[in-house]
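Would you mind keeping the following structure in view while I ask a few things?
Left out: one protein chain. Kept in place: all the others.
Residue numbering begins at 1 within each chain, and the chains themselves are lettered A and B in the order written.
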Amino acid sequence: MKRADISRLVKDNIIIIALALPVILLTMTASGFMTVSNIKNIFIQISLYGIVAFAMTISIIGGEFDLSVSSLLGVVTILFTDIAKRVNVPVAILVCVSAGIVVGLINGFMVSKLKINAFVATLAMMLMLKGFALTYTNGRPINFPNPALNAFGNGDFLGMPNITLFFLGAFLITWYVLRNTKFGRNVYAAGGNLVVAKMVGINVDFYKTMLFVILGFATSVAGVLMAMRLSSGNTLFGGDLTMSVVAGVVIGGTSLSGGRGSAVKTFWGMLFIGVLFNGLQRLAVQANWQDVIKGSILIVVVSVDAILAQKIPLSQITTGRKRKEQISALPRDV
Amino acid sequence: MQEHILSMRGITKAFGSTVALDNVDLNVRAGEIHALLGENGAGKSTLMKILNGVYAADKGEILINGVPTVFRNIREAMAGGISFVFQELNLVLSLSTLENAFLGRLKSDSRGIIDWKSMTAEFNGFMKSIDFEMDPGRLVSELSIAEKQMVEIARALMLDSKIIVMDEPTATLSSEEIHKLFNIIRILKNKGITIIYISHRLEEIFQICDRLTVLRDGKNICTLDVAETTKPYLIEQMVGRSMDYEFPEREAHPIGEPVLDVKNLFTPGFLQGINFTLYRGEILGIAGLVGSGRSEIARAVFGADKIEKGDFWVDGKKVSIRSTMNAKALSIGLVPEDRKDEGSSIELSVMKNITITNLDKVSRGIVLNRRKEVREAKRMVQELGVKTPSIHHRLDQLSGGNQQKVVLAKWLYNDADILILDEPTRGIDVGAKYEIYLLIYEMVKRGKSVIMISSELPEIFALSDRIMVMYEGCLQTCVENHEGLKPEDIMGFALG
Partner (left out) sequence: MEVAARPKDSIKNRIVDILSNNAILFLMLLLVSVVAILYPRFLTLANFNNILNQISVIGCLACGMTFVLLIGCIDLSVGSMMSLIGIMAVTVANGGREWLAIILPILAAGAIGLIKGGIIAGVNGRLGESFITTYGAQSVLAALALIIQGGLFMMVTATGIFTRIGKGANPAYVFFALIVICQFILTKTSFGRKLLFVGSNPKAARLSGVNIKFYFLMAFMMCGLISGIAGVLLPSRVMSANPTAGTNYELEAIAACVVGGVSMKGGSGSFVNTLIGVIVIGVLSNSMNLLGLSSYPQMIVKGFVIALAFALDVVNKRRQMQRG
């Protein structure tokens, strides 16, 4: 193995090394950290957000970003609880999933067809969804204690929590789609170099729209599961979703500049977030301080990502002035 | 008369007031290797971009096998049997070699699951057929530039096109790789594929091409059989503009003491120990191929790029130039290569673009003195002959030549003593070029010193007092007196 290969291996798996640190520290300091029940607990904590994190991974690899998922999650929990209460569960699921997909389609339309910057488009969507949720509930939670649903949301299957199975399912599907399907590979191409992807005939608008649709779908699944688990729908649910998810994705090593990343990285990244917050809880850190830490992590991670993106050797840069330097590094016209 | 597989007739294209192509014909016979020759800006790339639909021609028609055809984009051109190997590397760096070779046409089953095996097999088979070794799994970002170029070539060749356009495919290849590429080209030719080959390396033209067409200033100069011509004749055809009317008459200007001394300048991975001196009232030309390090010198001296080491003396005093602010304070000005992206803010007014270099001059304290600012801007506009309806018009409403004058104006307004002009006449028409030359003379007459970088050798020849020639990040030579020399001699240095 060459030295360069080793250094790349280390760089690619830095998250696992980073994960080892809190794990070791917590095993030593917090009693009961390294127990089966606590590990299960960590997985339960990250499962629902993790489902969204995998969809966010696809979207960030494709070069887009969605702020509206945090409001969408709340909307879905509300819709599910209310419709399950008034009509029945299958209809509730159908409505929620459709809502997620429709929101995704609208976001995708705004970004790919109207060419509105994804941040702004999804910011507006976030506001509209929040307004919708508050209008719908008048700001109050909707409760629907249904034993069957609750049992499903909190239940186990072969010793694995049901929601963790969904999480693992989302992980495997994302991993496979990103790795071995035409769709996944073209998402990498579109995020890696939009101009070239367009040039070779990849339908970029379709892919961009699909990124948001997948996010909407994943968020609706997570929302339905959350509503089952908590027997309740609430505007406040998912308030920190975007933040946790983006932090997890970027910590894992998927760059915000697009075209690079993987489901495996996000798996480790979310696990890191899970361990960290489990640790903070075990060390009895107050919830508000946890928010402070969460926000700070996001800031640090994004800053480091931005700096690293600028440090990539010239030969790897594809846009702007640096792209030109790369090209003009070739002798050309006399 | 053999049949023409591709025939472009009377192609005319203008960008604003600049005519890039003027009634150009290109007739390519089936199965031949046809060279397209011409200087930078002669219109070769524009012609090819019209062929593949990036630009639409103002006039003229394209016939393929005698059938009028218009491609609206590259995809349509590819579907129509024409593929392109571009100068720019059109690759997704975060993907593997294999995926880049199959980009946009990945093989998959009906469910969209990728058939890696058959793609790898096809790729390896193709690579074997051209006797080239390449690991399909490596990330393109880890490849050398030559290998990247091979990926790009492979992508075009694997498409089974009838016509392949190669825009300087050898620019980055080693001689061994070039040899291999030529073998591939010969194999393709034997298969009956037509190739349009764009290059400056004339020896290559003689090695593999059958016929050639020379463009100059957007016009057809000649179409010849390669066997019937010679290298010196071709150079004359490409470069051979008469310089009598194009450049203003040289006027003697006194050259004084050294104003800028650059010693041992290194930049990370680029410039390799550059030393030079610029004297008062001098025009120092820097020639060399694009990418030889010309612009890098300009940017390093102006503090825009990080340097590894190097010392600067301005007016005999050792100075440190770490930022563009330092350089400005030392009375250095840079007119960058890319006027719209780096030279100016085209969304702002002429006045705002001029006075940005020295707002203190038109302020009382921190408050701008509008009357004074308007007066100063008007003075500069008048002095440089910028043609604009008013100083309050946005820069993007001006022609290229006038935009460039505004970029010059901002440094003259700040009274810069040392002006570094990087491709000052790129993309502007002949009349405006002439005015810029006059301005450069005017500046040195007033005791300013000019470093002029240009891809156009005649320009460097006509204006410079001395000429530095760059090659691969090194200073190849400095020609103190170029009277009696010809541009071709400089081209010799620039090619190493």
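Definition applied: contacts are C-beta pairs under 8 Å (C-beta built on N, C-alpha and C of every residue); 3 or more make two chains touch, one makes a residue touch a chain.
The model shown is predicted, which means the values in this text are computed figures rather than measured ones.
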| item | value |
| --- | --- |
| Option from B:73, B:223 or B:357 whose C-beta touches the chain left out | B:357 |
| Sole contact to the chain not displayed, among A:12, A:156 or A:291 | A:291 |
| Sites on subunit B contacted by the missing partner chain, in the whole complex | 16-17, 302, 304, 323-325, 327-329, 334, 336, 341-348, 352, 355-357, 359-360, 363, 366-368, 370, 387-389, 393, 397-399, 401-402, 410, 432 |
| Subunit A, residues in touch with the chain not shown (by the definition above) | 65, 67, 110, 114-117, 119-121, 123-132, 134-135, 138-139, 240, 242-243, 246, 256, 286, 288-292, 294-299, 302-303, 306-307, 310, 321 |
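Everything below uses one rule, namely that only the chains that are shown with their structure count from here on.
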| item | value |
| --- | --- |
| Length of the line joining the C-alpha centres of subunit A and subunit B, rounded to whole Å | 43 |
| Residues of subunit A defined as touching subunit B within the complex | 180-183, 185-186, 188-189, 192-193, 195-197, 199-202, 259-260, 314-316, 318, 321, 324, 326-334 |
| Partner subunit A, residues of subunit B touching it in the complex | 39-40, 73-75, 78, 87-95, 99, 103-106, 108, 112-114, 116, 141, 145, 168, 171-172, 200, 269, 289-292, 295, 338, 341-342, 455, 457, 472, 491, 494-495 |
